[in-house]
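The structure under discussion appears below in the form of structure tokens.
The complex appears here without one of its protein chains, the remainder shown in place.
Now for chain A:
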Amino acid sequence: MTSTYAVLSEGLEKRFGEVHALRGLDLAVAEGTVCGVLGPNGAGKTTAVRLLTTLLRPDAGSARVAGHDLVREAAAVRSRIAVTGQDTSIDGDLTGRQNLQLFGRLHRVRGPAGRTTELLDRFGLTEAADRPAATYSGGMRRRLDLAASLIRRPDVLFLDEPTTGLDPASRNLIWDAVRGLAAEGTTVLLTTQYLEEADRLAGDIVLVDRGRVAHTGSPAQLKALVGAHAEVVVAHPDVLTKAAAVLDRLTGGQPSFDHDRNAVGVVSKDPTLTLPLLVRALDSAGVPLLDASLRPPTLDDVFLRLTETDTTDEVKERAA
């Protein structure tokens, strides 16, 4: 079976004056999957979404979205995609209902009134439907924004940090909607800073750092890239550094301190690390241990570890 890609980009580059926002982005998102794009602030996530949704034109490289060339067939791309960005893309002067009806008409939806009512209900906006959207709370606005993207079911949906700053209720509504869309066959490309969100929603994760793809894989594959997260609590603050030195030797990771709790933690580079090994090493070094734990890495750990390595490399590059 040949798999087809809903988003396929090669060497996408974008500069804003001196800032090189994207330095050759290669993405491959299979049809019908949810792809989470993770990266620190300024990694180029939003620029990537703006390029892939035809809002910006790439300086170099090429991409196909929903089977159409991004630059030469921009109109065809636009008819197959929808995007909900970080900035609200609804009209605050219009009511929620008027917004959805307008976008329904522009999308050539037959009978937009029925679809509008259905979406308002699904996103919990029925009561506020006839108030200007400018009076909505942040969560309501984001939900209306997503509803506007779904007025006609898109082949590819781009979500740029869809739940940043939202309360749990709004967040859950948006997560449910994303799962529902994916089940219906829509490809979703989602950028986020919340690793939990990517872990829950995305089948594939792309780590973006400084305008390039740093790592790709399923959440499990990415977690396997680093070892467990180890944390020990010691009896006196004076032995913290000693404990850290042992952890460093044992795991090769960069220890981080929690001085309030006399604790030091590290993300292991070695996937074979076990708790007995850890305890024995600390005990034989004479560290008075009160508590020790080893838990599977979260995507946060992966993220910190992988970007931390890159930073170290960069420092080395500069020093060389």
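As a working rule, contacts are C-beta pairs under 8 Å (C-beta built on N, C-alpha and C of every residue); 3 or more make two chains touch, one makes a residue touch a chain; residues count from 1.
Just so we're on the same page, contacts and distances are computed from a predicted model.
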Just to verify: the chain that's not displayed, which of "Phenylalanine--tRNA ligase beta subunit", "Urea ABC transporter ATP-binding protein UrtD", "Amidohydrolase family protein" or "Transport permease protein" does UniProt list as its protein name? "Transport permease protein"
Among the options A:I90, A:V178 or A:A244, which residue touches the chain absent from this view? A:I90
Considering the whole complex, which of A:V19, A:A60 or A:L106 touches the chain not shown? A:L106
Across A:L55, A:A113, A:L275 or A:L290, the one contacting the chain not displayed is A:L55
Could you please point out the chain A residues that touch the chain left off the display? 53-57, 75, 78-79, 81-83, 85, 87-95, 98, 102-103, 105-107, 132, 148
